[in-house]
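For reference, the structure is listed below as structure tokens.
Just one protein chain is left out here, and the rest sit where they should.
Let's turn to chain A:
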């Protein structure tokens, strides 16, 4: 359903600062795939997600979603089909608006925004049910301004906002990296539940290798703007962190360098 062909992206082309962020990325995601993506810093993971989302346009290559060419469709149009959660908990919500207002805003992703009241009694009830399902008490705080929530709560809300309109593709870019371990685990569990419940086709970048192995049905390893390793469901089952690191050395002939990678075994 998502198809990327020979994507290339270069920043500052032709200057001494030239950075080849993507160098020929091909990939196909099938309906319901949950792919985890790992890779060293600067491997091009965020750039890849940004190009899929339409924040950046590729220098070369094509992107199709459901056989529709979306390569140069701008972000705000493409986001009809794409839900995103960013690394920064501040990025996914509007701090000076209330929880219910933020949710109402997210409803507008799939339908045209009207001049009718954004939050009405019926919607409020729906929002309450929705938030009850993630069970962190947000359902009782619909009128709280989001800026007063903790990072973890904001990230949970971002996740709900990105998914409850059932996007075709969910993009998660290290969305637990800024949280403490307990909160990160909470968000990881919520992610698992939501993706399962809505059967979302998901690309999740993570720097935790064990998490990348545990979650999802496929795993990509990226390096220097390329996908260098693609484990399918069967391969992924028996994968270990050591094997992943070994695999990397075998392919690249160098050490896996990522100061943030957590090799918690």
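To be clear about the criterion, a residue touches a chain if its C-beta (ideal position, glycine included) is under 8 Å from a C-beta of that chain, and two chains touch if they have at least 3 such contacts; residues count from 1.
Throughout what follows, contacts and distances are computed from a predicted model.
The protein name that UniProt records for the chain not on display, among "Sarcosine oxidase subunit alpha", "Ion-translocating oxidoreductase complex subunit C", "2-oxoisovalerate dehydrogenase" or "ABC transporter permease", is "ABC transporter permease". Considering A:29, A:70, A:104 or A:169, the position touching the chain not shown turns out to be A:104 (whole complex). Only one residue in the set A:84, A:175 or A:207 touches the chain that does not appear here, and it is A:84.
Where chain A meets the chain that is not shown, the touching residues are 53, 75-80, 82, 84, 90-97, 101-102, 104-110, 113-119, 161.
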